[in-house]
Each structure stands twice: as C-alpha cells, then as structure tokens.
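A single protein chain has been removed from this complex, and every other one stays in its place.
The letters A and B name the chains in turn, as written, and every chain counts its residues from 1.
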Amino acid sequence: MRFLFKTSYEQDIRLAKHGGHVFWYGLLCLALVAAPWVAPEYWLAQLTFVLIYAIVGLGLMLLAGFTGQFSLGHAAFLGVGAYTQAVLTGLGWPFALSLACAAGLSAAVGVVVGLPALRVKGIYLGMATLSFGFIVEEVFARWESVTGGNSGKHLVPPQIAGYSFESTESFYFLCLVIAVLCTLAILNLLRSPTGRAFVAIRDSEISAQSMGIHLARYKTLSFSLSAALAGIGGALYAHKLQFISPDQFNILQSIDLLLMIVIGGLGSVHGAFLGAIFLISMPQLIALGKDWLPDSIGQSPGLQSVVYGAVLVAFVLFEPMGLYGRWLKVRTWLQMFPFYRKGMFKRQKSFQKSDRLK
Amino acid sequence: MQFVQLLISGVSQGCIYGLIALGFVLIYKATETVSFAQGELMMLGAFCGLALMTVLGFPFWVAVLASILAMGLFGVVLERAVIRPILGQPAFSIVMLTIGIGYVLRGLVTMIPNIGTETHTLPVPYKDMSFRLGALVLNAEQLVVIGATAVLCVLLFAMFRYSKLGIAMQASSQNQLAAYYMGIPVQRLNGLAWGLAAAVAAVAGLLLAPITFVHANMGLIGLKAFPAAVVGGFGSLPGAIVGGLVIGIVESLSGFYLPDGFKDTAAYIVVLVMLMVKPNGLFGEKLRKKV
Partner (left out) sequence: MTSDDDLLLSAQGLSVRFGGVLAVNNVSFDVRRGEVFTLIGPNGAGKTTVFNLISRIYTPTTGTIAYAGPGGAMLPLSTQPPHKVAGLGIARTFQNIELFEHASVLHNLLIGRHTRRETGLWAEMFFTRKVRDAEVRAREKAEQVIDFLDLQHYRDTLVAGLPYGVRKVVELARALCTEPQLLLLDEPSSGLNVEETDDMAFWIQDIQHELGITVLMVEHDMSLVSKVSDRVLAMNQGEVVALGTPREVQTHPGVVEAYLGTIDDVSSLRRPPGNAGSGLGVRA
C-alpha cells in the first residue's frame, strides 16, 4: 500500500502525483512511441483510430462528464471538423491552418448549439442537441456545392512543410502528438479555476453562481471546447478514412460517442481513452466471437446491435463507474490486499432525486 | 383541398408521434427517467400483432388485445428487471440504459430467422379501404389512427383524474419519498407506468403498421416522437398528444410546400424554436429549486 507524505502544495498540483505515476505513464509513452516498430500495420491503424476517438471522447467527457451538460448530437461537431478539413485542404491550405480552422469552426458551431443550454437543462438540452445533430447532418447532405452532398468528399493525406503523412506510421505519430497535446491541455484545465468551475456547474448551479461563476459564460465555453476537440478529431478522422459522407455523422455515431464515454467511465479523463479502446475493439471481438456461435446467430445482421446494447445495459446496471471505475476497484483491491472490503465503493442508493427541481 | 388532405395525413401521423410521446411522458412523470426504448417497444408491439395474426392465426381483435396485454406485461417485467435496480443514478446513465435496451430489442428482432430482416404487411380488416367526402379521399387507416388515439386519450384522462390508481401515480411522480410514507406502493406503480407506456406503444405500433408496414427499423420513428414530447412539455400528458399533432402537421405541410430536406428536419426545427421561445414546452411547468 502506498502512503503519500506531502511536503509541498506542488505535490498536489502537479499531474504526476508520485513516483508510481511517473513510472507507469512513462512506460505507456514508451510503448506508444515504440508501437510502429512492434505492432503490425493493421493494429497500428486501429490504434490510430483509438487516438482519434479518444480526442473526441475527451471533448464529450468535458461536456457531459465534467460540466454535466447533455449532448446527444455530438457527431455534428465531428462532421463540421471533418468537412472543414476536407474543403480547406482540398483548396490547398496547409494542414496546420486547416486543422486550426476546423477546430475554430466547430467551436463556433458549439457556441450556437450551446445557446439552448443557457435556458434549459437535462432532457430538454438533450433534445436540443439531438435536433441540432439532425439538422447539421441534413445540411451536410443538402449543401452539395461545398460538401459534395451524399456522394461524399475525398481527402488528400496531410502535408506539413512538404512532408506528406501518407504512411500509417507517420500518420500514427501525427495523431499521437495531437492526442497527447489535447490530453495535457484538458488535464491542465481541470486542475485550474476553469476546470473547477465546470465541475461546480455540474454539481450545483445555484451554488456555483453564488461563488461568482458566470453560468452562461462557462457553459458556452464548455460547449465550444468540447466541439473544438471533436472538430480536431473529425479532421483527423477525415484524413484517416480519406473519404467522408454525411451518413457517417448521424445519430448512430452520436450514440457511439456517448456509449464510449459511459462505458469508459463518466467523469474521468482515463474514461475517454478506455472508452475509445472499447469502441474500436468491440467490432474485432464480435468478429472473433462469430466463429464460435451457430450460424443463425453469428451471421445475423442484428448481432452487433444486440452485443452493443447488452454491453451498455450491463455496464450501467453493474458497473456505473465504467471501465475506469472497475480498474479503480481492481487497483484498490491489489493495493489493499487482503484488507479490501466489499462495500468500499458502494454507491448509496437514494430515492429518485427530482431533476425538475435542480 | 390539397391542404386539407395534407392536414389530415399530418394529424394521423401526429397521432402516432403523440402516442409514442405519451409513453415517454408517462414514464417521465412516474419515474423521471427518459426512455429511449419507446420506439423499439412500438416495433415489438407491431411484430407481436403480426405474429399473433399470421403465425398463430388469431382473429383481428383477439390479436390486438393480446398484443397490447403482452406488451404491457413485458413493460412491467422490463421495469422490474432492468430499470428498478438503477433508480437513483444520474439521469444520463438511465438514458443510456434505455438506448441500450432499444439496441438489444432491435437486434433480437432482426436476428429472428426470416421474419426479422423483411418487411411485412399487417392483415387488418380495414386495409386499403377509403372513403370519399366530397373531394377528399380519406384513408381508413388514417381515420382509425385518429379515432383510436382519441379513445385512448379519453380513457387515460379518466383514469388519471378519477381513479385512485391515477392519483397515486401522480403523487409518486411529484414526491417519491412522501408517496412511500403515505403507503403508496411506489415501486409497483412504477412498474405499472412502464407497463402502461409499453401498452400505449403497442397500440401505436399496431396503428402504424398498416401505413408503414412492419419491419425492424420501425422504431426509429420514436426519435421524432421526442420533439413531440418536448413541444408539449415533458411533464404533460395532453401536451404529448398536442405536441405530436403539431409535429405531424408541420411535417406534412413542409413536405409539400417547402424544398427537399425540410420534411425530415421540420420536427427538429420546431423543437429548437419552441425551446427558444417557451423552454418548458406548451404545457410544461417551470419548477424552481427553493434554496
């Protein structure tokens, strides 16, 4: 068991709280950097997808997990980022500038989508974001002069200063760098006043106001940051697939993103990454499992739906803290062995607290 | 004339939205959870009716009543098995749970060999019938939808207003703890609310089936029913129906008078306008936390 003896405030403020953190995360970084030489190309491509989805997941986690704002149409921001990148790089703009514009435009759309958040909460906000999601998807399909409509749009590989990131390895490194930067930015935000303001809004709006937190400003900020991250993820997503079309950014994609953060563990940065790993590996696992099942089940088109649904239901019922929560419990068990008590993480079952009076 | 024709088809479509929205609002009023599984329950109800009518060969009315009862029972079981254990969790998680349930139901139906992946017609006695009223052509299916919705609304209104059960349900939705203290069997009532919502969804499914045919993706209409519930105000039962009618009519008219693409998004544009103008919907209540 690890006892932390603190001698300065710096220890509480810095990101790596003790030697163990430094060791394990250092190892992780090493593994990620070494991946292109170790992993076969297919798995490297999947890892790239994990990083891209993790960036989007970070954004959604910030909005839903840390600020407590429902967003059921997040795929819209993904799409805005993707299409902006497609259009601008298609016009010959440099990659970095297009990426910045994709993030910026997504952020702007995020501000617009966040406007209802200033007036409504909970399910109403969810409905507003859902509606925006549908409308944006329709705009992608109809605005053919810009987006190419339902026939989609092609992209060229990203180029920085003449070097083209065509290969899987180089693109992987690009995504890795961007993912690390985004994660650090979010972690920094969470340990400073802005991040704390977000958490305050989630837990008690009236209290937050009386502490001087300008609700409208921070809610809008949360929406736009979340959208900007989704926009960055969308731009990278577009480059990875090299082809985008409106139906990739529909309600099912939005639900996938939500699935990712709920299963990953709502309210933690780790959750975004664990959720992304889950989301990308799920189809692989289903494909593997198909061979073991009788044909009528294994080959049926409904199998994916059932598995996704069942896993989601199982997590909400049995592990509401998500994968990260389960990991915390395992780690605590290992740390405290043999003194771990079954009730340590027991959630106090309360009566349905009325959301209407929040 | 075209206008009235569009109006009628809008009203009948709106009734379907309204019925599904009614299910949402029932569950929301009772347990303050939002159920994204209503669309799939509707689809299941339609399939149930189909199975009873075609596979088991029940006569029409028997099949209809049996499916409604079966779905009601299914709703109660669903609540007991899956919803009750998670009461107290944040609303967001519960929404995700119901989305998961929807996925599972849709997947399971799709997996049924032969039947799941195809589109079927429901053999209703009033199929393909229509009436002429002057220059208007009225489809029997649409009329049945409107009529059945009206009857259902009257029944539900009577139940909530005059029966002990209805009043108890209202009480437990406003203050669960107090309801417990008054000896109201809150958990059983929650189960009943879910059962009722599932039964209403089944009715919606059976009414919709002759118009759109029975297939596994029927449930996606449920997504349009949400705007209906929001427009009406999420805590209000008559609001759900009115909201549904508004959405249905707007959709029908915009499909004809506005350029392509507006028909699908009309419902959502209405929601956004409503949330800007009257955030709690037409009949919703604005409650404020007392500190």
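By our rule, a residue touches a chain if its C-beta (ideal position, glycine included) is under 8 Å from a C-beta of that chain, and two chains touch if they have at least 3 such contacts.
Please read these numbers as outputs of a predicted model, since none were measured by experiment.
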Self-check item: Touching residue (missing chain; options A:V120, A:L155 or A:I213)
Solution: A:I213
Quiz item: Out of A:H18, A:R119 or A:R196, which is the one that touches the chain we can't see?
Solution: A:R196
Quiz item: So that we can see where the missing chain sits, which residues of chain A does it touch?
Solution: 9-10, 12-13, 185, 188-189, 191-197, 199-200, 202-204, 206-215, 221, 267, 348
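The working rule: only the chains that are shown with their structure count from here on.
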Self-check item: Residue ranges of chain A touching chain B (in the complex, touch as defined)
Solution: 64, 70, 115-116, 119-120, 122-124, 126-128, 130-132, 134-135, 138, 141-142, 206, 251, 255, 258-259, 262, 266, 296-297, 300-313, 316-317, 320, 347, 349-358
Quiz item: Where on chain B does chain A make contact in their complex?
Solution: 28, 31-34, 82, 85-97, 99-111, 113, 116-117, 175-177, 180, 216, 223, 226-227, 230, 234-235, 260-261, 264-265, 267-269, 271-272, 275-276, 279-280, 285, 287-291
